[in-house]
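For this view, one protein chain was removed and the others were kept in their places.
Entry: subunit A
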Amino acid sequence: MRFMLLFSRQGKLRLQKWYTATAERDKKKMVRELMQIVLARKPKMCSFLEWRDLKIVYKRYASLYFCCAIEEQDNELITLEVIHRFVELLDKYFGSVCELDIIFNFEKAYFILDEFLMGGEIQDTSKKSVLKAIEQADLLQEVSWASELT
């Protein structure tokens, strides 16, 4: 996977993760271009499109678009699964996630994504173990927080 974007229906970027080194300028350009294309698509249209030399897989959950760019030989359907799995993870973690959760806790959303995907590859296919890792890391964070205050 080359990158993953989360953006709202209004075209506001909520999350971006790049798995290949890309210059800041190109990133902005690509994000803008992609958002335009994806947002213009009608709801009944399929989730895949070919863009430059990449394949774009996107899915809309409520007001958020999850959008992944994959390479020519990659499997579109499994990428949809990845997106869905990520949404499920967010959902489990936040408890029925909404856009605001991701806005206000964007670092948590990143942590979850990082536990789930690494370098564009799936790290763990088990939801449980991803959530467990996140919970334990959070616990550790709280401990260090607490120790600092005392």
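Here is the rule we go by: a contact is a pair of C-beta atoms (placed from the backbone, for glycine too) under 8 Å apart; a residue touches a chain by one contact, two chains touch by 3 or more; residues count from 1.
Keep this in mind: contacts and distances are computed from a predicted model.
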Exercise. Pick, from "AP-3 complex subunit delta-1", "Glycine cleavage system H protein", "Histidine-containing phosphotransfer protein" or "ACOX2 oxidase", the protein name that UniProt gives for the chain of this complex that is not shown.
Key: "AP-3 complex subunit delta-1"
Practice problem: With the missing chain put back, which residues of subunit A would touch it? List them for me. | Solution: 13-19, 21-24, 28, 42, 44-49, 73, 75-78, 80-81, 103-104, 106-107, 110-111, 114-115, 118-119, 121-126, 129, 133, 136-137, 140-141, 144-145, 148-149
